[in-house]
Every structure is written in C-alpha cells, then in structure tokens.
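Worksheet: the structure to be examined is printed underneath.
Note that this complex is displayed minus one protein chain, with the remaining chains in position.
Just so it is clear, A, B and C label the chains in written order, and each chain counts residues from 1 on its own.
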Amino acid sequence: MSQNNGFSHPHRPTHECGVCGIYGHEDSSKLTYFGLYALQHRGQESAGIVTSDGKKVTTYKNMGLVPEVFSEEILQRLKGHISIGHVRYSTTGASNIINTQPLMVSHKGTTLAVAHNGNLTNSMSLRRDLEDRGSIFQTTMDSEVVLHLMARATQKGLDEALKETFTAMQGAYSMLLMTADTLIAVRDPDGFRPLCLGKLSNGNGGYIVASETCALDLVDAEYIRDIEPGEVLILQNGEMRSIFPWPKQSPHFCIFEQVYFARPDSDIFGTSVYLARKRMGKILAREAKIDADFVMPFPDSGNYAALGYSQESGIPMEMGVIRNHYVGRTFIQPTQSMRDFNVKVKLNPVRNFLKGKRVIIVEDSIIRGTTGKSRVRALREAGAKEVHMVVSCPPTRHGCYYGIDFPSESQLIACNKSVEDIATYLGLDSLHYLSLEGLVEATGMPWENFCLACFNGIYPIEPDKSFTKEALD
Amino acid sequence: MSQNNGFSHPHRPTHECGVCGIYGHEDSSKLTYFGLYALQHRGQESAGIVTSDGKKVTTYKNMGLVPEVFSEEILQRLKGHISIGHVRYSTTGASNIINTQPLMVSHKGTTLAVAHNGNLTNSMSLRRDLEDRGSIFQTTMDSEVVLHLMARATQKGLDEALKETFTAMQGAYSMLLMTADTLIAVRDPDGFRPLCLGKLSNGNGGYIVASETCALDLVDAEYIRDIEPGEVLILQNGEMRSIFPWPKQSPHFCIFEQVYFARPDSDIFGTSVYLARKRMGKILAREAKIDADFVMPFPDSGNYAALGYSQESGIPMEMGVIRNHYVGRTFIQPTQSMRDFNVKVKLNPVRNFLKGKRVIIVEDSIIRGTTGKSRVRALREAGAKEVHMVVSCPPTRHGCYYGIDFPSESQLIACNKSVEDIATYLGLDSLHYLSLEGLVEATGMPWENFCLACFNGIYPIEPDKSFTKEALD
Amino acid sequence: MSQNNGFSHPHRPTHECGVCGIYGHEDSSKLTYFGLYALQHRGQESAGIVTSDGKKVTTYKNMGLVPEVFSEEILQRLKGHISIGHVRYSTTGASNIINTQPLMVSHKGTTLAVAHNGNLTNSMSLRRDLEDRGSIFQTTMDSEVVLHLMARATQKGLDEALKETFTAMQGAYSMLLMTADTLIAVRDPDGFRPLCLGKLSNGNGGYIVASETCALDLVDAEYIRDIEPGEVLILQNGEMRSIFPWPKQSPHFCIFEQVYFARPDSDIFGTSVYLARKRMGKILAREAKIDADFVMPFPDSGNYAALGYSQESGIPMEMGVIRNHYVGRTFIQPTQSMRDFNVKVKLNPVRNFLKGKRVIIVEDSIIRGTTGKSRVRALREAGAKEVHMVVSCPPTRHGCYYGIDFPSESQLIACNKSVEDIATYLGLDSLHYLSLEGLVEATGMPWENFCLACFNGIYPIEPDKSFTKEALD
Partner (left out) sequence: MSQNNGFSHPHRPTHECGVCGIYGHEDSSKLTYFGLYALQHRGQESAGIVTSDGKKVTTYKNMGLVPEVFSEEILQRLKGHISIGHVRYSTTGASNIINTQPLMVSHKGTTLAVAHNGNLTNSMSLRRDLEDRGSIFQTTMDSEVVLHLMARATQKGLDEALKETFTAMQGAYSMLLMTADTLIAVRDPDGFRPLCLGKLSNGNGGYIVASETCALDLVDAEYIRDIEPGEVLILQNGEMRSIFPWPKQSPHFCIFEQVYFARPDSDIFGTSVYLARKRMGKILAREAKIDADFVMPFPDSGNYAALGYSQESGIPMEMGVIRNHYVGRTFIQPTQSMRDFNVKVKLNPVRNFLKGKRVIIVEDSIIRGTTGKSRVRALREAGAKEVHMVVSCPPTRHGCYYGIDFPSESQLIACNKSVEDIATYLGLDSLHYLSLEGLVEATGMPWENFCLACFNGIYPIEPDKSFTKEALD
C-alpha cells in the first residue's frame, strides 16, 4: 500500500472539520467567512471558501487560520449569493495544501464543489470501483469519492444523482455540495456529526447551514432546525426542499461532540453543550465524592464540568491556573530544562494560592495522558498538598472511524492501563471517570441515540478493517 | 510646542510597561525573553532586550509581541550574562519604533541602557534644563532624561551619579539600568509600580528583577523580595548591594495594579492579586446584594471578583459568554451591521442558557463604557431578563500621572455621569461600584500605603500641570 | 461555456513553461531546484517539484519564483532519487495555485505526476470523451488530460499505455511523467519545444532532463543529446530505454525559442542561441543599412543581435540605457505624471551621451508596441537626434497554438499596421525587420525544420478552432 501514496497522509481515515454554507445572500462569502471564524475550533489547519454568483464559481483556500487565510480583498473577489466553506483540523504538521477543502472539479461544463465533515467507512472500496472504471484521484481525501460518484450519475438528474451517490456512501458525513446555482446539505442517516439550518436576518434574507449553532449566532441568523439524519436538503431556484434517500432509522449522534469537540455556546443534537457539560460535572460529583479545598478546571477544557461539580458538591471552584493570553502557536524552547515549561508558558499555577491545598482538577477527557502528567506536576511544585482528578467522560479505549482523529489505540492511555495505573502515571492522589450511564444521562437523551464507540467499542457501522490494516502498512 | 515634534506622541506622559532583567546567568537574554513573555499583558506594542557579556553590549528591539519580535537566532546573537528587557503598551496605533525601549546610549566609552515602567512628573523641566546645557534628545520618552542625567554625573562615580540622577527625578518609575558590567534596579520612593527580585535556580544561579512575580514563575526563579520603594539595587562584580538616596517615606502603591493591571497569578506589593480580587468580589457581594439567577464574569477581566461575589452571596457563578480562542488582533468587519459584532466575535453569549435569566455581570472596571454598553445589549438580545452589573472598584474619575494610560477625563464615563446615568447608558437594571473603603480592605494593607488618585483625586506627587497644558498645544 | 468554470483561466490554451527532471541521484530534489532556477526565465508565476524515493512520493508547489517557493527545509522533505519540476509563466495576475504543476494523481495504488511545457491542440475533444466516460477534472490545464488517458490505459502495461496516450494527444509537448519508480520524458513528434538529456557528474551519476542546456550547466551535468521529436524516454530500474510511438516525420522546432524565449547560454535544437542571435543581427545589418552614430540594445533583449549588427556594420555598439538592478516586480507609481516613468525606473537613458546622436536600437521582437513607444520617446527626450530600430525577426502577425502565450491577434501591432505605420506609431525615423529568410539562415538549419507560424501563418498542426471559439464565449 505504501507505494501508491504521494502524499503525507495516505488515505488518513479520520479528522475533524467544520463546514458552513450560505444560500441567497449577496455577501455570501463574507458571511461564510464569519461562520468559519466561529467554527475555527473544529479545524485550525486550513480554510477555504467556494462562491458562485449563479454562473461563475470562484474559490480560495490556503493553510492557516481563517483570519490568516482570508483578507478583505480576497473576500471581495469571491462574489456571489451562494458559498460553502470548510475548516480542517491540524492532525499533524505534515499535512498539505492538496488536502484542503472545499474540493472543486468540473465535469461536462458543470462545476461541483464539496465540503465534508466526517469520514466514509467504505471509501476504499468505492475508490477501487471508480478506479476500475477509469477514475483518477488527485487527493487522498475520502471526500473526493463523492465528486466522482456525482459526476457519473449526473445524467440521471440532480435528485436521482444525489440518491444514488449518497446511498452508496457509508459512514459519517455532514456535507455541503455546491454547483453554480445550487447548495445541497447532506447528513448521513446516523447523523454522527451535527449540521444545522438557520435563517439570515440581515439583508434580504437567505439561509445558513453550519456545523454548529455558534456560527448562526455570529451572523445574527435565527436557528430553524437541525438538518435531520438521512436528509438531503436542496436550496435551488430560491426554494428549499428535502429528499430522504434512506429508510428511517435511529440516529447515532457522536457523544464526544458533547464531551469535548463542540463549542459550549452551541446547541448540538438539540441540547445545549454548556448545560450538558455542566450536568456531566454534577453527576460526576455524585459518583466521585472527594474531600478537597477546591475544584479547578484547566482552562478552558473542563470549565463547565467544573462548575457543575462545584455546584453539586458544594466545594468551591477556583481558577488555580492562569492562562497567558499571548501565547502563540510557537514559542522558543528554553535551553536549560525549566520544569514543565510547556504547561507554565500557557497556564501558570497561582503559587501562593495552591500552597498546602487539596485540589480537584476537572478534565473533559484524558487521551494520551502526557499533558495531564506535567499539569499535575506543575500543581505539586506550586505546593498543592493533594491533587485529585475527575474526568467528565469514561475512559477512552477505542478508535473513532467516524471523523474524530484519535491517536491509535496503542497511544490511548486507557487502552493500556487500569484507572489505578493511570492515576499513578499522572501522579494523582485519586482519579475518577464519569460512568457511561452518567454521561448519557447528562445529555438528556436516550442511550440508543448515541454512538458511544470510543467508550464501549460498539460501532454502529462496521469500520473498514481491511482498509485500516492497509493504512498501517 | 507643536513645531518641534516629529513624532507621533510628543512627550506623551502616560503608558504602562513591563521590565525584566537578568544578572549572572549565561542565558540571560533567553531568560529575559521568557520574563517578558510572562509580562506581555503589561505591553503589547513593542519589545526589546539589551545584553552584555561584560564587555560587548548588543541589543534588539522591534514593534510587536514578544514572540513576534524575537527568534531563536536573534536571541543567540544577544550573548552575555546580563540583560534587561522591556515591553511597551500599545497606546495608539500611531506609536513608533523610535520610542521602543530599552534605550541605549554611549558616553565616554561607557554604554548605558535603560528600561522604564512609570512616568516622570518633572521630565519637561529636567529636559529644558538639559537642553539649556546643550543636550539633544532623540526620542519623546521621559526615560531619555535619565540617560542624560547619568552621563553628566558620571565622573562622580556610579553611586553618586545614581543618587544625583534619581533624586532629581520625580514621579513613578520602576526602572532597570545597565552598563556593560552592571545591572541596576531602581524603584521610586513612592513605589507606585511593582518591582521584585528573584533567585534563579537553573544553571549556575544569578538573579532576576521583574515587574511581577509571574515572570519569576516561568523561569523557575525563587521569589526573594520586592525592590523596596526608594531602593537602588546594584548588581556588580558578582555582588548585590543597595543604596537609598531618599529619606524614608510612606509608599504609595498603585491600587489599580491590584484591580486590573497585574496578572492574577502575581504577588504585588506583598499580596496575591488573585486573592485580592476575590476579596473585592466578596466585599462587593456584601455591599451590593442583588437577587439574581447567577453571577457571570466577562472573561477574563472579572473572573476572580466574580468567584468572590458568588462564594459570598451564594448565587451560583456561570460562564454566560464563551470566548473564541482564535480571535486575532484584527478581523474583517461585516459589511452589513451585525449587531454587537465586535463583542460577539470574541465572546458569544450562551443563548439557551441566558434566556429568561436574571444575570449579575462582574466587571473589574468601567473606563469609557462603550464596551460595556454593547456587552449588555448582547446579553439582552440573547434573552437575559435582568442584567445587573457590579464593578470591583469605585468609579474611575481622575487621570493617572504615574504611568497608567487612562483616557483624558472627558472620556472617563464616571467623570461625566452619575452612577445612575451610567446604568441607564449601559442599559442595566442596576449598577453597583465597590466602595473605596471596600477596595482598600480587599488588599489587606493600610489605606495610607496606596495611591488612590484615579478614584479620589488625591495625588501623592503634584502632576506637572504646566507640562500638561503644553502637551495639549 | 462560461457557466462551468470556477477558474480564472478557463481552458486557457497557451502559456510557456520550463521542466526539469532528475533520475538516479540522491539529491534529486535539490538538483531539480537548481535546474528550475536556471529555467526561471521560462516561468515566473509558480514552481513545483515532485520527488520519489522509489516508494514514497512527496510534492511541494506554490506561487512565486523558484527561490521564493522552496527553502532548504522544504527541499529536505522532498527525499528521493527521482524528481520532476516545473516553472510556469505568469500570463496574467489572475492565475491560480490550482493550475500550478507538476500535477499529481493516484490511480489504483500508483501515483502519477506530470510536468508539461507546450499546448495540446485536441485537449477539448479528449476532455469531452473522457467526461462522457465519467472522468472529472480538477484543473483547467490541458495537461490533466494525459493523466486520465494514462490511468485508463494502465492495465495494458507501461509501454502500451504510453503509446496509446501519446498517440491520442496532438499538439506541442515536452513533458515529464513520473511514477514512484520511473521517470519518463516525452517530446511530441514535431518537437516544437526543446528538451535535452544530460549526465550528472557529481555524486554517483544519474541523469537530468531539462527544457534547456543552461539547466545542465548549473548542475555540472554533461550534455548528451536532445530528446528526439517523437521520442518517449523511459528511465526505470536504473536503465534508460526509448520507444517511438509515431511514424518518423520532419520536426517543426519553434523558431521563437531561438529569437526570444530560450536563454542565450543554452543550445537549442542543436544550435547555440547566442550565436544564432548574433547571426540574426549580422544578417539584419546586411539587410538594413543605416547611417548612425551607434547601435544599442535595450538590455537585455537585443544584446546579442546588437553585437552582430555592430560587428557586421562596423557601427560601434554602446549601452545607451542603464539598467537599475534593484527594480523589483512592483514599484509605487508617481502621483504626478513623470514622463516614461515605467521605462526610466528600469532603464535610464544616458542623457549626456545620447544628446545629438543618431541611434539604432536593436530589439528582438515587437509584440504590442507599447513598451517600444515609450522607450523611443525616452531616448528622444534624452536628446537623441535620430532613432532607428531594427528587429531581429519578421513582423509577428499570427497567434501561437503550441505553447507561447502571445496576445490575441487584435493586440499584435504587426497584425493591424504596416511597417511604416508601426514606425510612425513608435516615433521612429526608420524601422526594419529581419526577413524570414534571414531569420532561418541565422539558425543554420533547413527551413522545413521549423514552425514559423507566428510569422507566416502556416500551422504544422491544425489548431482547434472550435475550442478557441468556445474559450472566447
């Protein structure tokens, strides 16, 4: 398998991303820009926008944060009333401008663009079929498959092409497609990733489709509803209609969006992320009773669960570490070992305040454990007498095949160590994870609505194991 | 007066800055860099470092944040065991590389450099005297005066020159001076600005002098003590000694450092800033009892007072607005008016959570009131039923002549409106300021130790009124 | 046709480019970089390199000059013993990173990359056929067609796929193809564009293929021979072999490469460009006898013909205008009209020297005539008494469909004006073009070996007229 990849990430199956599209507003590229701005937490590696004025389609994308990629001048060149945009998560430094999105191709005089959040589980077999029929691929992104499928089905008419294309695609996708005059929003029947619809209130109206509601807030759009799992929403000729290519089924929302990924000011899957995280903290406080002087988050990951834990337990919350707001993405390393430099340059423990205290740290998750280890040590060196940690989700023990870029299982600390061993490794006095029951309870939704695979290993869609093996060659 | 200035800020009297110096460590420039990194909140306009290896003095300074100004390569060219550094506050966009610090001059084969935090009140008369005696000035900074005074007194020996220079200088200054083999730290007898001394623990020891203790934390230095008001500390020939040019007097610490300016993880004037701010919130809760659903800070200004208010009042604290961590210093403005865009792009209200709630905002201060106005409106538009504000200091009604860059009194909202009118202007249901008594009580220090001029108009040192008039010509 | 393109240059048929490939040298990417450096005159818009270590293929390309696009660090990431590279000519400012080369795709586990200099005349019909069979296109470059053709023929084996692909492709192409373990150099049977082969002398040997011999010189490679028109050279498994898919035919070398495009230190089509241009000047001196004080080139276009003209006519050559070596690609325009600013900022006439003189300017070509007009005026304003111009080729009256980006015929001055009218327009005392017979004689090769279409309108391959019409829609 190694022979065929000219790219840094050969067929990398997983990453997290954000998408935003505008239909029917003359400033569509600028509104998409602001939407991506609000979704920046979902992807910091690259950003791109494709815009159409109904006839002419223009695009711009580059590596970097949204405000680094786009200037006023570039946005002015992206003229038109339809736009889709994409932010991509930085999985490693080796990634590449070739894999930025939206992807855009032309076929028989029609331009087609796609912005994708998620991960297809059958992209390799689809790709093999397409290659057998003569298609060639310019990227390693599974998203490219959809363009080939659409191109091959195009003579059947738009609705039929969409049905044929998307019923062929398995896995997780909240996806925006665009032609010169149409915007299409698709959410897979499991609804793994969020996708919502809003109505613009400025200008002459128009619609916004975005990964999270925080994008709607920034552009003063009114939330209408989520795109339903299994829905294909078509915005065309000034009208909106939906088709449902799949039989009705139960959704499998990604619970990790609620735990970690989504912004706390968004509503995801019909629930406020802020409130869900606070409830996680409350339930954790009931499950893990600890005697301590105060509860503290490490900003900003555990803030909301910490609030919940504090309110439920009655143990006061404090900000035991202070964020340095001027830390950029790179900083010079000290020549001589300064202890826990990488932690302290961002988050300085309040030395005088921590001295002699018994502290409960609230974290939203523990993935590899390396950051946690030096955070705990920094608190101890600042004088903390006891350091306990509570985590607002269960141990993360399984990989994700639906769009979140976990490290391989060999690097997941919970895959390799017992909770007790993790506590020892991190240098903790105690460590408590939220139970899976508690986590689901915190969301306020029924258990069966979620994909919990990263916690319990039960995958709603069979991952492409053969592919995974290949990819590890 | 206008004729003579080729510079943007002719004799601008006020700004806030941070200083850091290292003596006796071979990586002095890198340690100074980290110290400035930790002090970045005191000045984001420009940064500079001067370094000496005992014989050769080198310097680098430029506009920008500390990590933007310095690279690994530049730091490697700044070789030596003595360094002083400076960060400067961005007062307006018009400022200029000519006014960056440290300033460095040579006189009779001796290089002299200075990094200054504060503001001289008699710089204009000193400058006139010096010009009458033939001195010429290359900058508009009051700090340049000290170099001329030192140069003219130099033949009297270092100690005498220091005494003569500094007894001539009135006003606020925490200042670092450097020659090729000596580092000198000076704090004016009122001690307006903080300045502390630490011992390095890495390498072969050495000392650090910095505006705040957070700089010591980052480089693993142990806090020894504050430089005393009226102390001139001399690090030379591997030894440390002090001279005290002034008669003993009561200090006048700037209480606004505690309220707003210093980092919460620093200890200032012998008190933890974090704890002092939390106490401000607690006392405020006793002074201003409000019936509400929750207390919330606008991150991160009122975080600590909000904690104190919440703990004292029993009203739960919540994070009603969420910070967008990817907002840079510039962003593109929307073409169409998006309501409160500038607030929301940084801090998005949690819409579902605020709906129908009675909210208490905790702010550390209100200067012009413009930011507060749109913040309140954003909360109301997110559905808040009542919006109350408590402020962890009294109304700011008087200018500062000792180094903090307040706007002119005509722009201070509390100078022009009653508390009630301010509440109306901001769109609040109620507004409560902390009393001056409460503020002083929160610091845990006696009333007479502070300069409270910005609140009560009582100036420990007569401001140079003639100067101010001139400067307005 | 306008509807379907989201790109600035929809199917733009013409541009000039340079290619360079290395096979069998461990520093292949760095050697390719130097080769592109030497070929920079063939394309200043963008540059790219694809490299393989036999298994893993990596690439980097961007907008800009070769030394702007590549850094030491980027070259070190391009590891392997096979590389191909490309520089692209800046046709207009609107061009786009999507259209940079080499293009790279993957198909059934095989990576295929292409770098192309030339222009296909049947790319539109090939593209239509491919789209009918389900192919989609990501760029507007005709070069993308070759990748689709190769992909579809791949199951027939490499040699057969090459034969099938290239016999289907009509037009001009000097092209490098690369897979993970093979480098292929192809030159169309007319041999419009140059392409030569050299042997590396540093390291452990290896081969270089490049547009011009100046690339060989820079990397100390020994010139072996030109790739023959109609030859497909395959470097694979450490060996070199050729296939010849077409029947033998007479070549049609682009004579404009000799006149203008190639570097004077290159040998093109078996002839020294320097000597050919000097001979053009000599023949011109015989054809156009003018009484004047001196001959001068406008650096550096007419330098070599001017030398020939001077040596043949006995009229001394002078450097009547001086180049400013520090002129970058952009400069600020004067607010008030400075006469002929754009000429003088680059090339200042030597005022005292020109005063009262009768001058013969030697130019290599006149395309639009606008530059020439202001050059002549600048000489007159510097005091020249008579200004004559001789041009080292015939009037350029016809478009190029084989890879040189002439403006449309409506903008070619010789298409619209008689020689006399051109002289008047340019403000000349007299104007003389080299005859077509003289031009061919200067090359030392037989008439039938050349494509002379831009001068005589006789096209060796029928241009795709239908395509041209479409492209103008």
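By our rule, contacts are C-beta pairs under 8 Å (C-beta built on N, C-alpha and C of every residue); 3 or more make two chains touch, one makes a residue touch a chain.
This one's a predicted model, so the numbers in the text were calculated from it and none came from an experiment.
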Shown chains touched by the chain that is not drawn here: B, C
Of C:27, C:144 or C:386, the residue in touch with the unshown chain: C:27
For subunit C, residues in touch with the removed chain: 27, 30, 33-34, 37-38, 40-41, 44, 65-68, 70-72, 75, 202-203, 213-214, 217-220, 263-265, 267, 272, 274-275, 300, 303-304, 307, 311, 316-319, 321-328, 330-332, 334-339, 341, 344-345, 348-353
Touch residues of subunit B, complete complex, unshown partner: 1-6, 8, 50, 52, 55-59, 62, 97-98, 103-113, 128, 131-138, 140, 147-148, 151-152, 180
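Note that only the chains that are shown with their structure count from here on.
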Topology of the chain contact graph, where touching chains are joined (line, ring, star, complete, other): line
Rotation angle superposing subunit A onto its copy subunit B by C-alpha atoms, nearest 5 degrees: 180
Computed distance of Cα centres, subunit B from subunit A, in Å: 39
Centroid spacing, where centroids are CA-atom means, of subunit B and subunit C in whole angstrom: 60
